[in-house]
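Read the structure below first, then the notes.
Every protein chain but one is kept in place in this view of the complex.
== chain A ==
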Amino acid sequence: MRVRLLFFARARELAGVGETEVEVASHATAAVVLKQVLETWPALEEVSGRCVLAVNQEYLEDMARILKEGDEVAVLPPVSGG
């Protein structure tokens, strides 16, 4: 199945892309998808564990959550500038 990825701010810089889609195993958990994201864009390691993660515009509480086809996963690192 395919899920949509949204990278914001520093994550977009590190991934070199703001929006993309990835093919993941059916019934993959959020943890599995994020592991795959880190393998595809290793530079994102910098923000790993230091981001708000959201699925379909809601905070991702449970990394064991099973994603569905077309789900939108957002990686939102904090911005500190002002």
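Just so it is clear, a contact is a pair of C-beta atoms (placed from the backbone, for glycine too) under 8 Å apart; a residue touches a chain by one contact, two chains touch by 3 or more; residues count from 1.
One rule holds in what follows: contacts and distances are computed from a predicted model.
**Student:** According to its UniProt entry, is the unseen chain "Adenylyltransferase and sulfurtransferase MOCS3", "Actin-related protein 6", "Anaphase-promoting complex subunit 2" or "NADH-ubiquinone oxidoreductase 78 kDa subunit, mitochondrial"?
**Tutor:** The record names the chain that does not appear here as "Adenylyltransferase and sulfurtransferase MOCS3".
**Student:** Suppose we count only contacts with the excluded chain; which residues of chain A make the list?
**Tutor:** 8-10, 13-17, 43, 46-47, 49-52, 54, 57-59, 61, 74, 76-82
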